[in-house]
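Of the protein chains in this complex, all but one are displayed in their positions.
Chains here go by letter, A, B and C, matching the order in which they are written, and residues are numbered from 1 within each.
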Amino acid sequence: MNDFLQVLMTALAALTVENALFSGGIGFGKMLRAARRPRQIRMHSLLVAWFSLISILLGSVLNPVIQENEVLQFMRPALYALFTAAAYLLFAFLVKAFLPKFHIKYGELLAPAAINTVVLAMPYVQKAFKLSPFQAVGYALGTGAAFYLGSLILAGAALHCKDEECPKAFAGLPSLLIYIGILSLAFAGFTGAKLF
Amino acid sequence: MLEQHREESLKYPIQTVPAPEGFPRPKYFAPPKGKPGTEAILQAAEAAGIVDEFDGVPLSQKLKRMRRLKINTVLACCADEDPYISGAAAVLRENPDAVISGLLLAARACGAKENKIVVETKREAKEIRRKNPNAELIVSGTRYPARALLKRKLQAAGKKTAYVGAQACIALAQALDDGKMQSETVITVAGDAVETPSNLRVRIGVPLQTLFDFCGVSDRARAVYIGSSIAGKMVTDLSTPVTADTRCVIATLRVPKRKVYSCVGCGRCSRACPRGIVPWRILREVGLEKPDPLRMLNAQKCIRCASCSLVCPSGIDLAGAVSKAAAIRKSGDFD
Amino acid sequence: MNLKRTNVPLIRSESTVASMMRDALFALVLLLVLPVVRYGFRPAVMAVVTGAVCAVSEVLFNLIRKLNRGLSDCSPMVTGFIIALMMPVNAPLWLPCTAGLFAILVAKGPFGSTGRNPFNPAAAGIAFVTVCWPSLVFSYCDPELVRNLPLFADCSVPTAVSPDAVLKSGLKPQILPFDMLWGDFPGPVGTTAVLVVAACGLYLFLKRTARWEITAFFLAAAAFIAAFFPRIACSAMTSVKYELLSGSLLFCSVFLVTDPVTAPHTTAGRCMYGAFAGAMVMVFRRYGAYQQGAVFAVLIANALAPLMDDLVFRARGWGSELREI
Partner (left out) sequence: MKYKGLYRGTTKIFVNGYFYRNPVLIAALGLYPVAAAGYNLRNAVELSLLFLFLSLPVGLIACMVGQMIPYWARPGVILAAAGVCWLPAAWLTERVLPGSITALGMFGGLMVCNSVILSRATEYDVTHIAPAVVADAVGSSVGFALVICFCGIVRELWLKGSLWGVNTGVYGTGDGGISLPFFGFILVGFLAAFLQWINRVRGDKQKKGMRE
């Protein structure tokens, strides 16, 4: 029971206090891309949660190994990238082979969901917060939920920022970026400083 | 909630304006003999060319529709909801018996069991009862749009209701008694540019100028409205003829200038609409270049009472937006 | 008699956007009376200067957009006054002015005129200033020792710890909740006078400028969380009293949350919005980095407002699934 509670608590923390997405500014580019196709937001965030889960568990396995060796620490980003690429290739191959229907419907979602700053930041988060495996699972799910919420908000905001009431220079992407800025400011109230 | 300007025009009785020379005399037709059945009443209404003064629909067409819909209560509408107009109330005060007999005929024509007269306030009801004790009256209150709100309240109480105008009832009674075609209508002339606001019985087809000459309007008037002060139409040349459903002519000294802001999202228009439409959402949809008809639900149910434009603090013409949305939905040219 | 073309509804309801903003401005000026009596004219000067800065930047922004909207509705003044009322009295004058500039130039300008801003400009301005200069925003002067302050110059005065800072550190403030009603405890300029804020709230609800259900649900949610998850070891009632009376929660519930532009437009949506904002305020107070999280909670609630409207419409089956952009 205690483990499930830990998962829940870190998921909530990932959504509010240690929200790497909003206050850390990670993954907004991908959220913008997801917000452009609102019908697939749910699947997109599920995939993001799934890949960040893999990558954070990967991190909790790799980090102790990297810790001792000096050279490995220099190669840390390369290792994370290689392992994430391997995870993506394996998963994409499995989906293509065994779930053709899923591949046709959500095929092109796999790449952006697997390769983005959110997924690759997960091992760093695990290193920074020293999360235990259960907390890591909670954090990944919380980040997936935050991605879903963020994409929904941005989908609504994108519609709002596009009409003719906005000044011509700010219509479209610029006002959306400022919208993201203010949203990130709102979440900065939690930590008040840099996350990591 | 709106401050009323109706008392001055209700003080004097209805004055009849003499028809200008060379105007055709009212025509007559052979009325049915004895106690008329439903068919006879409908034919008489059609022959007399009676038009309901509240919505401009021919009375015969209206009665047929009421019979088809099996209405069980007919309401003679003597409550004009507009703060400037007092025509219907004046007609009822002048001759309640004619309205009652016309109402009974209309009820028999469409097979309705109950019939009531709608009055604006309790004070008005007391006065009418003093004149004619056996009149069944129902009070509609002064909140604009009183007719639609009363109809919604009765519908909630399970009664299917329909309105017939007071002057239409009187015209029906006259048509069946002495076969007279509908040739006159009572119009309220009001507004701050009119010296003595009053109700005038006037021949249909007479230009507006004669009304103003009879009533005396200062020539500094800047804007003239007909129909109603909220949902009516604006007039620029005074030669337009009077029709059966111009219930009022309003002349004002100043053109009401109104600054228009963008929608503040206060939600008052969706609360003011008696038909359950959400005007601010329709306004946002119509503003897009590709409006999605699914989101402009029941825009075609709008009865154009313009109470949404009335309560909007930003001064937006919401009634126009809703009618444009209804046009889009009816046109069916969406992908 | 030459007749002009006009739009049809001859008569309009007397409450326009301008009159709504004037009511809000009147309520805010009412709130200034008590601090002016206690601290001299500095709060009034601060409010007027901030309002002027907001108004000038709004007019400048409109001029750049070549839009002759002018300054008909005094909404920038309202934003300026709200910002000035949430600052400490001894704050340097450039602090509320920077907040005002941020509010108008970043939170309101790029999104279009009055009715288009997705975030409450005053809340965004105060949040920016709180994140950038937390030490200045939370240094409140001691009401007993300080009498009149210089009008424009920065003043260094003995500062005292405000009740919500004590609450944040988990201790019980020594001032009794009943004394807090009169508002002579260290805190922002306008938000400590609890009774005056309540009176202004009632005035705004009666004039229908603000919607009462947002504030009702906001305070109910805040009280609920304060009662069941008290931050300090005391009975539920005292915890509720301390949480509601301290800090700018009451002021924010009357002025910041009820801004019709950034709140949902449907009644059901407003209730959800008020409850969510109340809950977020308490979450910010417990886990946030600053002692006053009301403005951040309002910003997050503003971001979710359009979603709540869509939720209500989807619940009523009026077709509001998201669409391709």
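One rule holds for everything that comes next: a residue touches a chain if its C-beta (ideal position, glycine included) is under 8 Å from a C-beta of that chain, and two chains touch if they have at least 3 such contacts.
Given the structure is predicted, the values throughout are model-derived calculations rather than measurements.
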Omitted chain - touching chains that are shown: A, C
Residue among A:K101, A:K130 or A:K168 touching the omitted chain: A:K168
Residue of A:V7, A:I26, A:L62 or A:A136 touching the missing chain in the full complex: A:I26
Among A:V61, A:M75 or A:L99, residue touching the chain not depicted: A:M75
In chain A, positions touching the absent partner: 23-30, 32, 74-82, 84-86, 88-89, 92-93, 96, 103, 107, 110-111, 114-117, 119-121, 124, 168-178, 180-182, 184-185, 188, 192-194, 196
Footprint left on chain C by the chain that the document does not show: 106, 110, 128, 131-135
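Keep this in mind: only the chains that are shown with their structure count from here on.
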Pairwise touch network: line, ring, star, complete, or other: complete
Central chain (by mean CA position): C
Label of the chain whose CA centroid is most distant from the centroid of chain C: B
Chain centre separation (chain B, chain C; CA means) in Å: 46
Distance between the centres, which are taken as Cα means, of chain C and chain A, whole angstrom: 33
Junction residues of chain C - those touching two or more other chains: 112-113, 115-116, 323
Contacts with 2+ other chains: residues of chain B: 262
Residue ranges of chain B touching chain A (in the complex, touch as defined): 262, 287-288
Residues on chain A engaged by chain C in the complex (per definition of touch): 16-17, 35-39, 41, 152-153, 155-162, 165-167, 170, 174-175, 178-179, 181-183, 185-193
Complex contacts: residues of chain C adjacent to chain A: 65, 106-107, 109-113, 115-116, 118-119, 124, 127-128, 130-131, 134, 283-284, 287-290, 293, 295-296, 299-300, 303-304, 306-307, 310, 321-325
